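Note that one protein chain is taken out, while the other chains of the complex remain in position.
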Amino acid sequence: MKINRRAQQRTVEIVSNKKVGAYHHMIFAVGDMALHALPGNFVAISVGGPGSAMVLRRAFAIYRTHDRGNYGGTLELVVAPHGQGSKWLTALPMHATVDMVGPLGTNFGIPTEPVNALLVGGGYGSAPLFGLAELLKDGGSRVDMVLGASSAGKIYAPLEGKRAVNSMTITTDDGSAGTKGQVVSVLPGLIERHNVDIIYSCGPMAMLAAIQDIAAQTGIIHQCAVEESMACGIGVCMTCVVPLRDEAGVIRMSRSCVDGPVMDGANVLWNSGGKIPAGTYGAPNV
Amino acid sequence: MKINRRAQQRTVEIVSNKKVGAYHHMIFAVGDMALHALPGNFVAISVGGPGSAMVLRRAFAIYRTHDRGNYGGTLELVVAPHGQGSKWLTALPMHATVDMVGPLGTNFGIPTEPVNALLVGGGYGSAPLFGLAELLKDGGSRVDMVLGASSAGKIYAPLEGKRAVNSMTITTDDGSAGTKGQVVSVLPGLIERHNVDIIYSCGPMAMLAAIQDIAAQTGIIHQCAVEESMACGIGVCMTCVVPLRDEAGVIRMSRSCVDGPVMDGANVLWNSGGKIPAGTYGAPNV
Amino acid sequence: MRQMSNFNYSTNFQNAVFPNPIFTASGCAGSGKELAQFFPLGEIGAVVTKSIMVKARSGRPTPRMAETPSGMLNSIGLQGPGIDQFIAEDIPFLQKNGARIVVSIAGESVDDYGSLARRLRGVPGLSALEVNISCPNVENRGQVFACDPIASRSVVEVVRRVLGGELPIIVKLSPDVTDIVAIANEVISAGADGLALINTLLGMVIDVDTMRPKLGGKTGGLSGPAIRPVAVRAIYQVHQAFPKIPILGMGGVASGGDALEMVLAGASGISVGTATFGNPNAVIKIRDELANLLIERGFTTFKEAVGFAHRSENAG
Partner (left out) sequence: MRQMSNFNYSTNFQNAVFPNPIFTASGCAGSGKELAQFFPLGEIGAVVTKSIMVKARSGRPTPRMAETPSGMLNSIGLQGPGIDQFIAEDIPFLQKNGARIVVSIAGESVDDYGSLARRLRGVPGLSALEVNISCPNVENRGQVFACDPIASRSVVEVVRRVLGGELPIIVKLSPDVTDIVAIANEVISAGADGLALINTLLGMVIDVDTMRPKLGGKTGGLSGPAIRPVAVRAIYQVHQAFPKIPILGMGGVASGGDALEMVLAGASGISVGTATFGNPNAVIKIRDELANLLIERGFTTFKEAVGFAHRSENAG
């Protein structure tokens, strides 16, 4: 329960904004914010400009960062033009500036020894996995990746990313790329084939829940980056909570912006179906 | 009490946006909306784009129009970047589009015979006077012009406009251009010198009221374009009213967007000091 | 609009039937003439006229409006020509232009409402009466009728008595009350056929330059998208309590999606006010967008969607 100590607020410049499939790959000149970001962290961006009716920031998982280059430190995002906020952001021209707070939240834990890791991403959920893959490979781990989406255009998998992993499996709901179906359908086979020790995942909550079911059956560690509606991103509003079992076994409504987004999948009470799970700390006695 | 029958709503493209002193001179490709505009009319533009907190249009006096050119019919405005709406508008790039309703409101009446006309503009209030000057000159009238503002940068007087009039007098509050002082200080002299038959004016309400005082003393006709806060611009909201004496002598709170902006200065009850003037139709009996 | 032909868009408030549920909001459509410039008035469900009083009124001093974040304040003060001139001039224009007409009335006393109903009773071609009770009651220290259950009831009773069963009565409530369901209960038991929800919220803007209230009338009514969540809540609560009473929903509707929210919450019709100031064709745009959204969601009639947020809840 603590805000990311490295978080800073600054005005950053867009130095690249390219449409890639259904997404925009955007690069921001962020100075030393880039130094502090770890895979799994996110940033929160003001949207709409002055006179906007949108009062809340939008959260985006950090795709990757570079400490130094033509523009100094840079930070990259993969953004889906979805509603008004993300459409405004992806429509910005080069050199436009935005107000960014980051890095925020927890990061994926990196094992101290080489492991066999399976990285699973849904839609733009693939974004934080490529930086993670690099770190894992650097540490000598085997990295296999599975990316799923509704259709081919919604798979974000840049060539260098594909190359950096030991294997890449694609699934699409409509079969327009890779295996037809959802990511979970291919997981059991991959887990067995590659003797997976740990699963890292990022994507829609329903996908994460399904992955946890598989992880639980096979006893594999599962670190997932959750995505709950966030009003503040910095831990002050209590909107972004998920039921999470703490070390002492107590279930608490925990903030996914400071106790997450990366959480241990085994500790999240999935499928609480829009209810406070029975036994949660402070739950009404009904 | 009738909406301008020629009004239309359309998406129009910005084909030029140049900073001139304190203002932006903006040209819009408006198709046949240009055909229907008369000096004194205004347009109403949506500001802020999608997701904007600004729900009301902004009104702008039409500076001039051209029926045909590279961009078809065009319409020109002189916009002061003042608050959020006008700043948004003036910051738009070439080829951006805005939603425009126009032409709206009443226009300056043109005498059927040649007259000696004095045109008085305050700040961007000069904008509609240049088109008017052209029409008057075409009809054989003598046209003298007085433009006033707080300082030189706020005088909008393009060269071709200056050339088109018989004389041009400038006043500024700080003396940074022309005579130091307010426009009204030079009016009595000009009226006498040029034997003025009619004054046309456009600018802040206080200026119009002061001009009307002078017009009343000398018995000269005074047509002025008023500027009240407008929520709709098309006559449906009743926010933009000014107390106006109608032909039957009845004072009514009349809408400056449909019964104006151009009104006969002698019929407006100036200086009612934020009150409903006694005797107004429907006024409370207190 | 896809498949528009198979979709039944009509709605009704008691015996008043409308081909579609998108109306103007009282005080936001002028006399109708001004909008007729942009679209044929018969194209929308109905024109709700600006609240008319017994006598002519000059309204409040200017400034009468202030823009606020996603909304605006107005203090028009019910400027209007009085009932006689209104019946002589405005009604015939609307009829000639094929508009269905809902006349909004406002009074300063219970008697005023009775007189207005009496004058309107015989006028042919009206669809319904909207009774605006958000007016100061001069007989009761200027307290707004809509904030006082007893005064609200008295107004509705007298209008009901004068009209008999002829014209449906839609009573327009104020959100500025502790318990809107309680007020709704009073006016329904006094004979209201439907409710209009919501009128504006009382607000104020202070001009930081003059350092005084910006509006001539000091306070004003807050409207526009800013208040939509309050309107949706009011509609939801009242529909939950009185599922059979049709509601004319309003407050910040600017798109078909906004209208759909209110319909799902329980509105049988939607009035569009402030959005018309931003877009003269807003009513038509919203009419078309809402139809498309309903068709996309598989509704074959508009009425199936009314209050759906309550039903799916019990189901799920």
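When the chains are written out, they are named A, B and C in that same order, and each has its own residue count from 1.
In this text, a contact is a pair of C-beta atoms (placed from the backbone, for glycine too) under 8 Å apart; a residue touches a chain by one contact, two chains touch by 3 or more.
All values reported here derive from a predicted model rather than from experimental measurement.
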| remark: By the document's definition of touch, the residue of C:151, C:205 or C:250 touching the omitted chain is C:205
| Interface residues of chain B (partner: the chain not displayed) | 53
| task | Extract the touching residues of chain C with respect to the undisplayed chain. | result | 66, 68-71, 73, 147, 176-179, 201-206, 208, 210-213, 219-220, 222, 224-230, 232-233, 236, 252, 257, 260-261, 264-265, 293, 297, 308-309, 312-313, 316
| remark: Touch rule applied to chain A and the missing chain gives residues 2-5, 7, 9, 46, 53-57, 99, 101, 228-229, 231-242, 252-253, 258, 272, 274-276, 280-284
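By our rule, only the chains that are shown with their structure count from here on.
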| remark: Chain centres from averaged Cα atoms put chain A and chain C apart, in whole Å, by 46
| query | Taking each chain's centre as the mean of its CA atoms, how far is chain A from chain B in angstrom? | reply | 55
| remark: Averaging C-alpha coordinates per chain, one finds the centres of chain B and chain C separated by a number of Å equal to 35
| said: Can you pull out the residues of chain A that are in contact with at least two other chains? | reply: 53
| Can you list the residues of chain C that touch 2 or more other chains? | 69-70, 225
